[in-house]
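Quick one: the structure is below, questions incoming.
The complex is shown incomplete by one protein chain, all other protein chains being positioned as in the whole.
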Amino acid sequence: MNIALLTRLWEEVVVPRMHIPDGFLSMPVALIFWVITVALLLLAIRKTQQQLGERQIPLMGVMAAFIFAAQMINFPIAGGTSGHLLGGVLAAVMLGPWAGMLVMACVIIVQGLLFQDGGLLVMGANIFNMGLVTAALGSLYHGLAARQSKGVRLVVAGVLAWLSVVAGALFTALQLGFSGTSPFAIVVPAMLGVHMLIGIGEGLITMAALAFVMQVRPDLVAAEAVRTGGGRGWVIVGLVIALFVAVLSPIASADPDGLERVAIDMGFEEVAMTPPYELFPDYVIPFLGETPLSTILAGVIGALVVALVAFAVGRLLRQRAAAA
Amino acid sequence: MMLHNALDRYHDRPSSIHDLDPRVKVVVTLLGIFSVLLLPDGAWGAYFLVWCAVLAVALVARLGVGLVLRRSLVALPFALVAITLVFTLPGRTLFTLQLGAWEISASDAGLVRFSSVLVRSWLSVQMAILLVATTRIPDLLHALRHLHVPALLVTILAFMVRYLAVLLDEVTRLLRARQARSAASAQGKAGGSLLWRARVAGNMTGQLFLRSLERSDRIYNAMVARGFRGQYVTINPHRMRRRDWMALGLAFAALTMIQWLGRTLS
Partner (left out) sequence: MPIVHEPVARCVDGWGRPAPDTLALEVEDLHFAYPDGHVALRGVSLQVHCGEKVALVGPNGAGKSTLLLHLNGLLNGGQGSVRVMGMPVTTPNLPFIRARVGLVFQNPDDQLFSPTVYEDVAFGPLHMGLPEEEVRRRVVQALTQVGMAHYADRLSYHLSMGEKKRVAIATVLSMHPDILVLDEPSAGLDPRARRGLINLLRTLPITMLASTHDMLMVRELFPRMVIMDEGRIVADGPTAELLEQTELLEAHGLERL
């Protein structure tokens, strides 16, 4: 394989995204999320058709291509890593949550089907994490900020974009944990830690893109212009997800064994075919003892290690690409 | 142009696999991935059989083993997520690493589970690659429609794929224009502050959004001008032939057998 391509793949596919490949989620987890996603997707198709009418097909198609293409736009952050757009919140802010979800679903379907970027059986989960969660959070923009001043709107959009990446990462981590692919104690803090950083890029690009559109075509983002706001249902779902992230992230980081127990109680461990994990020697920093702080710190260290490995591999690939 | 080439996963070869009804290929691929996922951990024999089947299909399709293998590495980096299993599952200790204050030990059970996750994922990716390398995108979309994926979704996907090529070209031009104007970034040092760089990327994104929006309006006009009134109609070009049914039956039998072997042998 061409090294430059590999570098690009590494930078664009692996580091910033959370497209789960096939094989990493257990059957029940994969199926549950397919069911949820299919139901919502059917609804999204119907709703966007009601809202957009005949324009639905070309608009949704081109917008999905837009998000896909926009994910290629990167900007250097520091030390060879770069910021990227996932685009879910941007899509939901510009087009409304139903259309945003549909657009993101199309992006993920095409990435999985044509580019093997994310699996097929796990596609339901991927759409949920990157389409549904992001659209729900994006709807908070319409619910809370659409009528505020420009500055407030921008900040809210940026924060939601950041939160959408973190939330997507949390759900990804939970799915991996429930599938027995990775212990909660490691995957939750690691995914959260890495994506709290990656999310900053998302927030910044989303804000800048929105600011650009506000300046050039204020009519498009005026409160009245977004006819496709999703209504109260979406806002509630968005709030629940935001709350879920806010509450669960610390808990999950502090008490991953609790999640492990939940997984066992719900019968997931049979499918995962493994008894309760005996974690990293209890996954604590020795001198801090077994406190939540210790576990969180351990998580952060885990995240740093992952980031370091990512960085090193990326560096190596780039050097070899330069040499080639 | 690299982005453009990336769209062309299809490899045109005269082969009986290429010639199969796309529905059969889609269904067999999904069944294959499904059945690989159902195989228990450490069913190495069964994994090997699946791999042989994948290679056989690649050979019959004249794709060359190399192509499939090379592309299948895409998902491997995700393995990072699962590698922790090696050190966290209880089992017979294989070796121990001293990492500062931590002592972590690899268990046999962990290694088996980790390798199984990896191999299953790798096999699944190869099957998906075979599908897109032997099926043209329009045929793939037809197959989805025949398989009762909602017609509206399939049509939207078709539009997306069609304009992906156009928009990827547009993005490439934007990125190149930015590169041409930022001499400093060529040395690996990026010019301007972080916020400024994010702003530039955001402006590009916003611009691409507006252009896309206008494009979708023009496309809509072009559709309406040719009589579109909300119902998208297409010609249905595929019919299942005897050999398609046979291929489907054969694949199903093979997968069932592998599944049975995998469960009895391990």
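Chains: A and B, in written order; residue numbering restarts at 1 for each.
One rule holds for everything that comes next: a residue touches a chain if its C-beta (ideal position, glycine included) is under 8 Å from a C-beta of that chain, and two chains touch if they have at least 3 such contacts.
Keep in mind that what you see is a predicted model, and the values were worked out from it rather than measured.
Screening B:Leu30, B:Ile104, B:Val149 or B:Ala165 against the full complex identifies B:Ala165 as the residue touching the chain left out. Contact with the chain that does not appear here is found for just one residue of B:Phe34, B:Trp51, B:Phe228 or B:Phe252, B:Phe228. Residues of chain B that touch the chain left out of view are 7, 136-138, 141, 158-159, 161-163, 165-166, 215, 218-219, 221-229, 231, 233-235.
Quick note on the criterion: only the chains that are shown with their structure count from here on.
Centroid to centroid, with C-alpha atoms defining each point, chain A and chain B lie 18 Å apart. Residues 2-3, 6-7, 9, 29-30, 33-34, 36-38, 40-41, 70-75, 77-78, 80-82, 84-85, 87-90, 101-104, 109, 113, 117-118, 120-125, 128-129, 132, 137, 140, 150, 152-153, 155-164, 166-168, 170-171, 174-175, 185, 188, 190, 194-195, 197-210, 212-213, 215-216, 219-220, 223-224, 228-230, 232 of chain B are the ones touching chain A in the complex. Residues 1, 5, 8-10, 13-14, 20-24, 26-27, 30, 41-42, 45, 49, 53-66, 68-70, 72-78, 80, 83, 85, 90, 94, 102, 106-107, 109-110, 112-117, 119-121, 176, 180-183, 185-187, 201, 204-213, 216-217, 220, 273-275, 277-281, 285-287, 306, 309-310, 313 of chain A are the ones touching chain B in the complex.
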